[in-house]
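Worksheet: one structure, shown below.
Shown here: the complex without one of its protein chains, the others still in place.
Chains here go by letter, A and B, matching the order in which they are written, and residues are numbered from 1 within each.
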């Protein structure tokens, strides 16, 4: 890919023609490798590449890239505000509340900026319905949590024998978050795979990568693209661990 | 402090007299600095130093140190199983689910190991009461979440205008987790301060450090000890940022 094609991809991804300087080794490689050889690939939609990228920049919590990528995703129309806010909650679960809190601040700032730049009033955020919080009855919620856990992970649910599993995993993560509308399960899988690759705790990595592939929600080819996109944004060290987990899960795929 | 005193502290902290080798610069510094000059200090109880340490080793997710410190905390009796499991949930909220999942696995393994080493049957985990999940009614839960948010953070609660704030922060984190029995609020603050220092997102860092000091739950002297314990386990780079946040919060303390 030549420079002008790489620049065109960068312009589309960043939704600005004020591209970062290519005067340094890093700047040059951003153009040639990141835009010229990663973002421009077929095999994964730009929206899906954004989920991987947003997870990585939010987890890395480097101030400017977070603002840039949130802005680009919203301004370019690949992701709308309600979806972005839904992403923040899913991200909070997998990468922790503090980073999510910072991320949600960035969403607010960029939403304002987009409308300011267009000379428009910023519209109010979407109104939430308490109904989306799911059943109040805790027994019911735990029951649904067990079902959702099995459905997402393709493994039996753990016993609800610790606060983490009881109030946390079954009551909240699977009893509520994964069941919310606004993002498809496939998209939640992409975000989760990137998140557990960042953490690289061995068991969650294996489980989520395996379930994403074995459920058929993501093909091997799509997962391979996710690995490359992830390695570019979170580094080849963690990328390596994710690549290995993908190969291992794929080899273990039931016929 | 001389070598044998440092070794005695190491023995108490690690609950083993098979101490790590002090034959390398790193091993020597572990003995001299970590045990000789940090763990042995007055001003913060060993139990409180364990909360900081457990948060750091679990966040760093280095396999061996997690097992060692979970083992030591349980075997030495500073923390009991129910408290450790409660810690796992609080940690999950602030450092993300995947690391917490790995951590809870370590708790199970070490709980078994302790009883195996004593030639005892491992007793079953504590039975959880669904009552601890709090009110089923979602309106009520959000109301309590708002109150708890104000009480913990000493600031007004944010509007519940995104999934992250609505289902997440108000419905779950403050509407449930911070209100659970099993750990004191002061202990939850210590764990939270260590967690947000790891993430070092500026706003959560400032808020939680400030609230811990301004609430009177932690004295300036205790917080200073937390900073040192944290820097030893998570590095002086992040330690520096925490130290600055503490000084800034302290300077801003209302008279």
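Everything that follows uses one rule, which is that a residue touches a chain if its C-beta (ideal position, glycine included) is under 8 Å from a C-beta of that chain, and two chains touch if they have at least 3 such contacts.
Bear in mind the structure is a predicted one, so any value in this text is a computation, not a measurement.
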Identified contact with the non-displayed chain, of B:19, B:75, B:114 or B:241: B:241
Hidden partner chain, touching residue among A:43, A:76, A:108 or A:135: A:43
Positions on chain A where the hidden chain makes contact: 20, 23-30, 32-34, 37-38, 41, 43, 56-57, 60-66, 200, 224-225, 227-228, 231-241, 243-244, 246
For chain B, the residues touching the chain missing from this view: 24-27, 29-30, 32-34, 37-38, 41, 43, 56-57, 60-65, 200, 202, 224-225, 227-228, 231-241, 243-244
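One rule holds for everything that comes next: only the chains that are shown with their structure count from here on.
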Angular offset of chain A relative to chain B [C-alpha, multiple of 5 degrees]: 180
Separation of chain A from chain B, taking each centre as the mean of its C-alpha atoms, in whole Å: 27
